[in-house]
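Submitted below is the structure of interest, expressed as structure tokens.
With one protein chain held back, the other chains of the complex are shown just where they sit.
Here is subunit A:
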Amino acid sequence: MTGITGLLDRRRAIPQKYIPVLVTAGLFVAMFVAGGIRYENFATGQIILNVFIDNAFLLVVAVGMTFVILTGGIDLSVGSVVALATMLSASLLKDGWPAYAVMVLVLVIGAVLGLAMGAIIHYFEIQPFIVTLAGMFLARGLCYTISTESIPIDNPTFTDIAQSRINLGGDLSVSPSAVIAVVVVLIAAYALHYTRLGRNVYATGGSEQSALLMGLPVARTKIAVYTISGFCSALGGLLFAFYSLSGYGLSAVGMELDAIAAVVIGGTLLTGGSGFLFGTVLGVLVLGLIQTIISFEGTLSSWWTKIFIGLLLFVFILLQRVFSGGSRRRSP
């Protein structure tokens, strides 16, 4: 309690928009320290790297989701697109396609799916919830037209990527997937904060009507964010395929909700216009660390992960309410 009230008191010193991210960062540090005190072998750098390795696909998906949520939209299709990407990869590789051609094709399909949904959302003025819900069913259904069974991947390129580790010195190492995820995060963060596209994303989410009257390309921006989200989902699917070395139509069920949770815990406003990609990274790390702690605990069922995520979400939504409600009252 004192931590939060202390932060509230210092609100003048820290710009208000950074507070949710700082809260999440504080939470992450607190969890890490608590884990380190409670369990042996917990407080090591490799634990954090493992969180990156195990959640690389979620991180990439959450990056795309951050773009969408910053414009005030939502993308429910991401989990299904991840599954579709794994299925497409597995079946095409089984048919003997070259690995890199498969990757490019999968990424293009993901981006095109996102583009189509964005165009429908914008030009027909349909709520993103409905359009991406339809996209979710569509992509999931397409998985089963490929196969209802799990297809293993034995392509050497894929297995190499899956098994290799990049040594960072000391005892630390990461998977190529984690490196790809971090690169995606860096590019996305740069795009969000230093390009016109990024500005348009924030402006559209802040007030779409104002953005229109400022002459900003709202249509292009909205379509772009869903395309980015589709691309990120497909890339997340590839990373998931590296991770699991199989394609299965039932994989990544509910991942859209994990991604949304990560974005919200990371401090991005669901109504759009405010938030940071760095917050989303922290959100994914917090989710990953909860899983790690529960596995260290050993006796707790994995459903406790969901319970903690649920509680955390409540806290963060209340926090957002306090801040956004507060700012509304100050500007009558």
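Simple rule for what comes next: a residue touches a chain if its C-beta (ideal position, glycine included) is under 8 Å from a C-beta of that chain, and two chains touch if they have at least 3 such contacts; residues count from 1.
Throughout what follows, contacts and distances are computed from a predicted model.
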Quiz prompt | Protein name (UniProt record) of the chain left out of view, among "ABC-type quaternary amine transporter", "Pyruvate dehydrogenase E1 component subunit alpha", "Twin-arginine translocation pathway signal" or "ATP-binding cassette domain-containing protein" | solution = "ATP-binding cassette domain-containing protein"
Exercise. Tell me which residue among A:Ala162, A:Leu197, A:Leu257 or A:Leu300 touches the hidden chain in the full complex.
Key: A:Leu197
Quiz item: Out of A:Ile47, A:Ala211 or A:Leu235, which is the one that touches the chain we can't see?
Solution: A:Ala211
Exercise. For the chain that got dropped from the picture, name the residues of subunit A it touches.
Key: 15-17, 194-200, 202-203, 206-207, 209-217, 269, 273-274, 327, 330-332
